[in-house]
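These notes concern the structure reproduced below.
A single protein chain has been removed from this complex, and every other one stays in its place.
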Amino acid sequence: GSGTATPAAPGAAGSPAAGMPTLAFIAQMQNPSQAFSWKMYQKNAAKYGFNVINLDNGGDVQKQTAAINNAVAQKVAAIAINPVDEAGYVPATTAAMSGGVVVCLSMVPPAAAAINASTCSVSVDDILGGQTAAKAIMAAFPNGATGVEIGGQAGHVAANNRHEGFSKAVAGTNIKVLDYKNPTAWDTAQAQAIANDMITKYGDKIQFIFCHWDNGATGVINALKAVNQPWANKVLIIGVDGNKTGFAQVQSWPNYISIAQNAETITSKVMEQSMKWIKKDSSAVKANIIPFDVITKDTIANFTAPEW
Amino acid sequence: MNARIIEVSKTVLALQKAFLAIILVVLAMAVFNMIPATRSEFFSQVNLVDLLKSSSIFLILAMGETVTLIAGGVDLSIGGLMALTGVVVIQLINAGVPIPVAIALCLLLGLVVGAVNAFVSVYQRTEPFIITLGMGIVLTGIGLQLTDAHPVTATDQGFQSIANTEIFGPVPILVLVMLAVVAVVYWMLRNTSFGRNVYAVGGDYEVAKYSGINVLRTKAATYLICSLTATLGGVMLASQLNSASSIAGDNTPLYVVCAVVVGGTSVAGGIGGAIKSAIGLVLLGILTNAFSMLRIDTLVSYLPTALLGIIIVSILWLDSYGRKRKREAV
Amino acid sequence: MSASTQRLGGRVNSQTAINLLKSNPIFVAIAALAVVTSFVEPQFLTGENLNNIIRQFGTLIFAALGMTLVIMAGFLDLSIGGIIGLVAVVTVTLIDTVGQGPAILIGLSVGLGCGLLNSALIISSGALTQAESLFITYGMSLVYGAAALMYVQGVTQFLTYSKTSIALFDTINSGGIGFLSVSAMIFLVCLAILYVIERRTYAGRAIVLTGGNKVAARLAGIPISRSIVIIYSVSGVMAAIGAVVLVSRVTLADPTMGTPYMTQAILAVVVGGTALIGGRGSVMWTVVGTLLLILLNNCLNLLEVSTYVQYMLRGAILIMAIWLDRVKQTSVSK
Partner (left out) sequence: MVVASAPAALLTINDVSKAFPGVKALDHVTLEVRPGRVHGIVGENGAGKSTLMKILSGVYEKDSGEITFDGNVIDKVTPVESMHMGLAIIYQELNLVNTMSVGENVFLGRFAESGGRAGVHAKARALLDSIGCKVDTHKQVSELSVSDKQMVEIAKALSFDSKLIIMDEPSSSLTNDEMQKLIKIIHELKAKGIAIIYISHKLDEIFGFCDVVTVMRDGHVIDTRDVSSITRNEMISMMVGRTIENEYPPRPECAGETILEIKGISTRKLRDVKLTLRKGEILGLVGLVGSGRTELVRALFGADRVAGKSILLDGKPVEINSPKDAINLGLAMVPEDRKLQGLLLGFAVEQNISLAVLARLTKRGFIDTKGESSISDRQIKALNIKTPSGRTKIRSLSGGNQQKAILGRWLEMSPRVLILDEPTKGIDVGAKYEIYLLMKKIVEDGGSIILISSELPEVLHMSNRVNTICDGRINGEFDPAVASADEIMAKAFEFA
């Protein structure tokens, strides 16, 4: 992955609509959810009056810094950043802000220490996401249950927050988490391998599995199917993302909950708020929290599955 | 005198591919800049300084790696060490250790890691490729454990100023540190006995040994140097970002080694140099930057990665092909 | 890896096999790990877990088997990460248009094509050193990876969304006779073929000779270029088989899913004892090396070792295994 740029609409190469400010979206483009967010930016850019370009951070803080600097050099009006970690972007975005660029943190809220390193934030609160998962489990097992948690990429900000929210919410309750492991990347095969090993070790003690992402949960389901035991089919699985797979799994697995972050809502909000901050609109909001949608068999009819 | 001219022109020729590629990129960007539709900020002062800044840490790491590669070794633990150093230096500072002491302790950590790498791969004669890969995994694990996988931020704002204070106009200390490291390694490789011994050891281990060079110690020292630059890079990165994360170095080693090789340092040992490596890194940096300025993603998304790969392959291909032609011409 | 088993051309009798067992620290490492784990965690020795281990063996072993020949010839292939991703997405996306069987065949051909392209680049440039091959294939891994990303625009492809039958993939994943799963059978077939090639055939000998001394081998009429074509083609195809097995197992294809296998496969080969400098090694050893890596993960997970500590232990055990192997080899040669 390398820092790369793309103007708004496909076909509009090199001819940004005159006068429209540019918003740079900086994320890890190999990650399907972030690639989908980019599509949503492109889809709605005109509506919010932006040219959008995209720079890849390649999952590396140094490249992320380079990408932020690149965006500033290209004289963008706003930067929407989906950061690699909670802290590494701070000096670069602070510098960008001092140059008059609006920085909008997307997907994750700023850490307490980094509160001044972004103009505004539009986020699902992953801590809240973890809590939501915990609540769903408590609701499903009022008499208590045991299960496991499979995290996202070790050290990734979303994985850290989801774990934090989840473990705080279950602490002291009758829900016992037997084990918590992370893969080295958001890699379904690794999630499946971890699930396999956990199933081997804990067997039918596993009543729920909280997996930090829906595609990883696909691996979890594969692992459960492979043991071919009645208890395995009853396991409650909770995934996060609410993508196409998440929706499908809600329907196909007996007991699946997907905690959805709606990319279109988030990206639209990013552009809306960024424009307001650019125009110094008094109605601009600093911290925008987009609530999670909780997709279950009961609620699925109320949502449409995204196309990723 | 004649011989000197030949030597110099040979060096230039050896630099040729990566160097020519840089010139080509710059020329291409200049041409694009004459066309309104593709005009970019590539030549703006901001961008050029950014380019330097964003290559600096990789360059610092590359200097140590170059020394190790010339000696016929390789060190893939630099990513893990860089990340761990960042974490440790910030945790120490946050725990109240004075900044210079914290940095000194980190350099010590680097020496320890380098010593282990050297002991296992040099003195025990194992495959450094695998040993240092393993070491990188160990170091990442230690970082994860120390931080519970969370990034750490320095509370003392003084730390940040180490890398970021601007001295010559917009040029920060970080860039000066990088230039100093390049200069020191350049001088050391060219003009010290140790430096020349490094070439001898990498060029022909047995011959170097029979010629009275302490091959083990020389080779071991290159691992210490490599670890030291990785540590320095880690401290500078932490200072630049005022924070550190234990997973920051994931893709770093292959990127650095690849850039060094594109610059013309041989992984087989015996051939290479500080300037060559610097050129290789600058080339990859400039390419990424140029692609981003030209917004190549407009054509096809993910194209820049492919182009980067194709350019790396082309340069290496041309390099090997040149050597083959030379072999055949004899 | 005692001196006697280093000899090529077969005739490994039971005595040397026992010596090998006795003197190979990798075996010892595996055994120790297994013993400790089975004491602490009785689940380890259940048939279920063995199955589990065999399943996890999957993709890595295929990639590593292919890599073994490459390394024995004194080259390296870093492009398999990209190839696995590319083959995976190509195969899955084609199921609906051409049907599952042809999709798999096309996937395998893509792997073959990538391998051929690698070898063409290496032969045409005369990149005869390991280092040159390493970086050319690293560059190609970027190209293949980017091609995979471009092809599906970064979007994960789901096997289960196929509108036509995917029974073949199900069979690969879960079918089998008795305890022998289909992927295990594919593995055994590949292993047998590669072992015979390596030990008994001209092509195999040419490959190790290439790893021994390219110049001398060429002057004695050994076709070096053909060896290069073979090793990279085999590596590409084996990576592609690995990709198909992977897709069958995780039921989705992600353009970046091959990345971890790039270094893992080299580790498996070298941990097994094949020399990175070429000219010495065996696919059999690679099976052992892969086993160690897989067991390591499995045991550490079963022992409830935290992810972070696992990192440390994995790295440390790798270093120890290779170091011990080295210590043993020096004591043998003295």
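Residue numbering begins at 1 within each chain, and the chains themselves are lettered A, B and C in the order written.
The rule we apply is simple: a residue touches a chain if its C-beta (ideal position, glycine included) is under 8 Å from a C-beta of that chain, and two chains touch if they have at least 3 such contacts.
Keep in mind the model is a prediction, meaning the values are calculated, not measured.
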In the complete complex, the chain left out here touches which of the visible ones?
B, C
With the full complex in mind, choose from C:L209, C:V234 or C:V288 the residue touching the hidden chain.
C:L209
Hidden-chain contact residue, picked from the options C:I53, C:I80, C:L108 or C:I222:
C:I222
Tell me which stretches of chain C touch the chain missing from the display.
7-11, 200-203, 205-206, 209, 212-213, 215-223, 279-280
Suppose we count only contacts with the excluded chain; which residues of chain B make the list?
3-4, 6-7, 190-193, 195-197, 199-200, 202-204, 206-214, 269-271, 328-330
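Everything that follows uses one rule, which is that only the chains that are shown with their structure count from here on.
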Based on which chains are in contact, what kind of graph results: line, ring, star, complete or other?
complete
Measuring centre to centre with CA averages, how many angstrom lie between chain A and chain B?
32
Averaged over CA atoms, how far is the centre of chain B from the centre of chain C? Could you give it in whole Å?
30
Please list all residues of chain C that touch 2 or more other chains.
149, 153-154, 306-308, 311
Chain B, residues touching no fewer than two other chains
144, 149, 301-303, 305, 308
Could you please specify the touching residues of chain B with respect to chain C in the complex?
120, 124-127, 129-131, 133-142, 144-145, 148-149, 254, 258, 261-262, 266-268, 300-303, 305-306, 308-313, 316-321, 323-324, 327
Could you please specify the touching residues of chain A with respect to chain B in the complex?
1-7, 10, 12-15, 29, 35, 38, 53-56, 58-63, 65-67, 69-70, 72-75, 84-92, 111, 113-114, 153-157, 159-160, 182
Which residues of chain C touch chain A in their complex?
41, 43-44, 46, 48-49, 52, 55-56, 59, 149, 153-156, 158, 160-161, 173-174, 246, 249-252, 254-257, 259-260, 297-298, 301-302, 304, 306-308, 311
